[in-house]
Structure formats: C-alpha cells, structure tokens
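Mind having a look at this structure? Questions to follow.
Missing here is one protein chain; the remaining ones are kept as they sit in the complex.
Moving on, here comes chain A:
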Amino acid sequence: MSIIYFLIGCSILLALVFLGAFFWAQRNGQNEDLYTPSVRILLDDEPSDENKK
C-alpha cells in the first residue's frame, strides 16, 4: 500500500502544474477579455457572400 505515498505525490505535483498554468494564463492576460474571442471566432477570414448575393 505504500505506493499511495508515491501516487499522492504525483497527483499533487500534477495539480501544482495546473495551478502554475493558471497563474501563467492569468499573468499573460488570457482572462482579461472573456467576451471578444467568442465573437471573433465567428468571423470568417474572407467571407465571399458579397459575390453570391
């Protein structure tokens, strides 16, 4: 059962990596604007419906 010590160590390490990733994203400003990307992704690069009309 002493494998549990190792497993818990791994899980905490992994969780710490995710916490670090969150801090990095926060510092990087990824959470500053949570709205615009949702609109931006709907805009095509070059919509061609101008010709189809």
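FYI, contacts are C-beta pairs under 8 Å (C-beta built on N, C-alpha and C of every residue); 3 or more make two chains touch, one makes a residue touch a chain; residues count from 1.
In this text, contacts and distances are computed from a predicted model.
K.L.:
Quick one: the chain not pictured, UniProt calls it what, "2-oxoacid:acceptor oxidoreductase subunit alpha", "Hydrolase", "Cu+-exporting ATPase" or "Sorbitol/mannitol transport system permease protein"?
P.N.:
Going by its UniProt entry, the chain not pictured is "Cu+-exporting ATPase".
K.L.:
Suppose we count only contacts with the excluded chain; which residues of chain A make the list?
P.N.:
Touching the chain left out of view, chain A contributes residues 1, 4-5, 8, 11-12, 15, 18-19, 22-23, 26, 31-33, 35-36, 39-40, 42-43, 46-47, 49-50.
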